[in-house]
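One chain of protein is taken out of this complex; the other chains stay put.
Naming follows writing order (A and B), and every chain is counted from residue 1.
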Amino acid sequence: MKLKKVAATLLASAMILSMAACGTNTGSGSGSGSGSSSTDLTKEKITLNMWCIATESDSNRHSYEEAIKEMKAEYPDITLNWEAFENQSYKTKIKAAVAADELPDIFFTWSCAFLGDFVKADKVYCLDDAYQAYKSELPEVMLGNSTYDGKHYGVPLTMNIVGLFANMDLLKQAGYNEIPGSYTEFIACCDALKAKGIIPFGCAGSETWCVTEYLESVIEKSVGADALNDIFLGRATWNNSEVGAAVDTFQKMVNDGYFDPNGISLKNDEVKANFMAGKYAFYMNGTWNCADFANDANFFPKVKVAEFPVINADKAKLGQLIGGPSDTLAVAKSSKNAAAAAKYTFELGKKICHYGYLDGCGLPAWNPYGDTSSVNGLTQEVSKICAAADSYVLFGDTAMNADEANIYLDYVAQVYGCQIDGAGFIKGLSKDIR
Amino acid sequence: MRDKAYRNITIFFFLLPALMLFVGVLIYPILMSGYYSLFDMRSIRLNGTEAFGLGNYKELLLGIGTEAKKVGFLTLNLPTFGSINFWKALGNSLLLAALSVFLQLPLALGLALMLGKGIKGERTFLSIYFMPVLISTVVIGQLWRKIYNPDYGILNAVLELLGKEDAAHTVMPQGGWLGNVKSAIWCVFIPTLWQYVGYHMLLMYAGVRSVSPELREAAKLDGATDAQVDWYVVIPCIKNILRVSVIFAVTGSLKSFDLIYVLTEGGPYHATEVPSTLMISMLFLRNRYGMGSTIAVLLILLCFAFALIISAAFKEREYYGRKKHV
Partner (left out) sequence: MAGKNTFDYGMDQYQVGKTNKFVKVLFYIGLVIWAVIDLFPIYWMFTFSLKNNEEVYGANVMGLPKSWLWSNYAKAMTTGNMPLYFMNSIIVTVTAILISLIAALMATYAITRIVWKASNLMNSFFMLGITIPIHASVVPIFITLSRMKMLNSYWSLIIPYSAFSLSMAILICTGFMNDIPKDLDEAAKIDGCGLWQTFGWIIVPLMKPALATISIYTFLQCWNELMFANVFISDKKFKTLPVGIQALAGQHTIEWGPIGAALVIATFPTLFAYIFMSKSIQESFIAGAVKG
């Protein structure tokens, strides 16, 4: 499960391909003759079950609904029963289901190690055959995170990076018209905000993944993308004093009062609402938030997105981002109609990706089609950042297997709560993760 | 002879539904947990994993290594536990148990004794006190999350009403009520206290009411004060109920899960971790089925042990020779 570099040109090529991709559906893709004759989805009536996390309040909900509506019209013989679960309880549920061989035909998963655990347990249907028909629409690099031993197991939906969102109204009050580009300026800006009585950062401590959005950016911009990637993927140990120093840099920001002290007991939704209500100047989180920001007519004019500034220019540079295609659909090996489900999943994934991109839920992993001019400005800004990207490091908790990821999150939480310092962080992790 | 066979068959049929449920849903899973606890099972596959012996127990109870630490002026080689600190979780649930026994039960007993004096409106009080018992734990957890909310919670508002100005900054610990390592465990205990005082109060009230008035009158005639009557006559009489209450409070604390899961999920930084939350995070977050099963086994053993200890402790000083049903 090597993490491949995502082609920086993906969006440029996407624009050109956008019209061409539209008309294709599996009906014409008969070249993909896997053993199951040429049934191509529509011969007999089948029912497929799907689990996902696009609950009513999730920003992806709309894209799922639209995509499923379209699929229903195109494939009247396939009935899709889908259930959406709340993010945290879904992780419990899907693992229990894998353990008991109770997976639905199609399921949402995070790529890399999360899906990797299931693949290792031999519960996931290999998508190599079905992929043949979609090669032109879905660049193979985007499958990198769901490829194990050279075989593809997942259909990526959208890809996202960590963005530094800023409330420009508040920045103006502190005398800044742009998001500062260098780290010293950035810190000066935070001090200026503090002097004005504005809290610079909001971060939800009760959901540790939100802390990693900050911490991983700080570490990456201190030690460089390659070093961090090596650690996440187990090619290097955590015992790296530069990482320790970067953690101390982050903790200094906490100790200097840049973070909302109440953030520790808040949930991400609450922090996000505070940010949109003008309580924080900055909010670092996934770029899927663009959709929600764009939907708030009051707030949208105020918000800008940028890349986190470089802390140590000797090791890191701009264009090193945290993120990649993580949201993935996979097919269960136990499915009775696995072959049909695989094709259906590719079609569905393509459409979810399409609508998700239009809504601003992230950048498309598939080549976009149709008219994409309605994509909101913030998402377009993100795509510019990605177009100039040099390398990506996937979110740490996705890159590591479940056990290690949770140990890692545990230590991240302790750093945020100032229970341990950088030295304690690297020492603890190198001891606990073996 | 035929009669006896018929009787045995009848006994068997009478026991059959209960035995099927009990063995199938309680005993068999415990045995399976015991079996699983001997395997590593870090992957999701529940079969074909290599034997691990007592490795899980060792890691859980003895830690992952030792480290020199200063204790007073001694330097000792103490075990380190990394990210799985079972002893801390156990300590937390024992703390909860102690708080229940020494705060919740006395409060319940006090209320029961007061009500037992035949105060006007005792029925109404009784009904009100029992209300929280009927509310679902998830509802209570969500409600108290809102009460503790650092920005808009009612707790800060009430404190301000009581005269603490700007309670969110002066009284509330840093990080919020549920976000502070020191305050979190107390904030988890308070809803438990709130919910179950009524439960224990009702049990004890029943006991208080069943003490015969003649006994009290006799004590009164001997010149005992109200407090003395309560202490020397009523409390010894309801010892059986106190025993039940203590067992419920202690095993309840060891078993506690729902409320903590809803309120803090064991955080911040494991400050409110109890064995059940640790077990769930092993099973469903970290995919360590073997370790999760190990905690399950230990938890069951602990609950048994405490129930036995408490029963023994009460039995020793039982000189009233009440009729016992169990």
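Going forward, a residue touches a chain if its C-beta (ideal position, glycine included) is under 8 Å from a C-beta of that chain, and two chains touch if they have at least 3 such contacts.
Keep in mind that what you see is a predicted model, and the values were worked out from it rather than measured.
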Among B:P150, B:G176, B:P268 or B:G292, residue touching the chain not depicted: B:G292
Full-complex contact with the absent chain, from B:G24, B:G53 or B:P106: B:G24
Options B:L203, B:A249, B:A271 or B:L285, residue touching the unrepresented chain: B:L203
Residue, one of B:L62, B:V139 or B:A313, that touches the chain absent here: B:V139
Interface residues of chain A (partner: the chain not displayed): 51, 55-58, 83, 85-89, 92-93, 96-97, 99-102, 104, 267-270, 273
Missing-partner contacts on chain B, residue numbers: 7-8, 10-11, 14-19, 21-22, 24-26, 28-30, 32-33, 36, 46, 110-111, 114-115, 117-119, 122-123, 125-139, 142-147, 151-152, 154, 157, 161, 194, 197-198, 202-203, 205-207, 209-210, 212-213, 216-217, 220, 226, 229, 240-241, 244, 251, 254-255, 257-258, 261-262, 276, 279-280, 283, 289, 292-293, 296-297, 299-300, 303-304, 306-307, 322-323, 325-326
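Note that only the chains that are shown with their structure count from here on.
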Separation of chain A from chain B, taking each centre as the mean of its C-alpha atoms, in whole Å: 40
Residues of chain B defined as touching chain A within the complex: 42-46, 64-65, 80, 82-83, 148, 150-151, 174-181, 264-265, 267-270, 280-281, 284-289
Complex contact set, residues of chain A against chain B: 91-92, 95-96, 98-99, 117-118, 120-123, 205-206, 261-262, 264-266, 270, 274, 401-403, 406-407, 410-411, 413-414, 417, 419, 428, 431-432
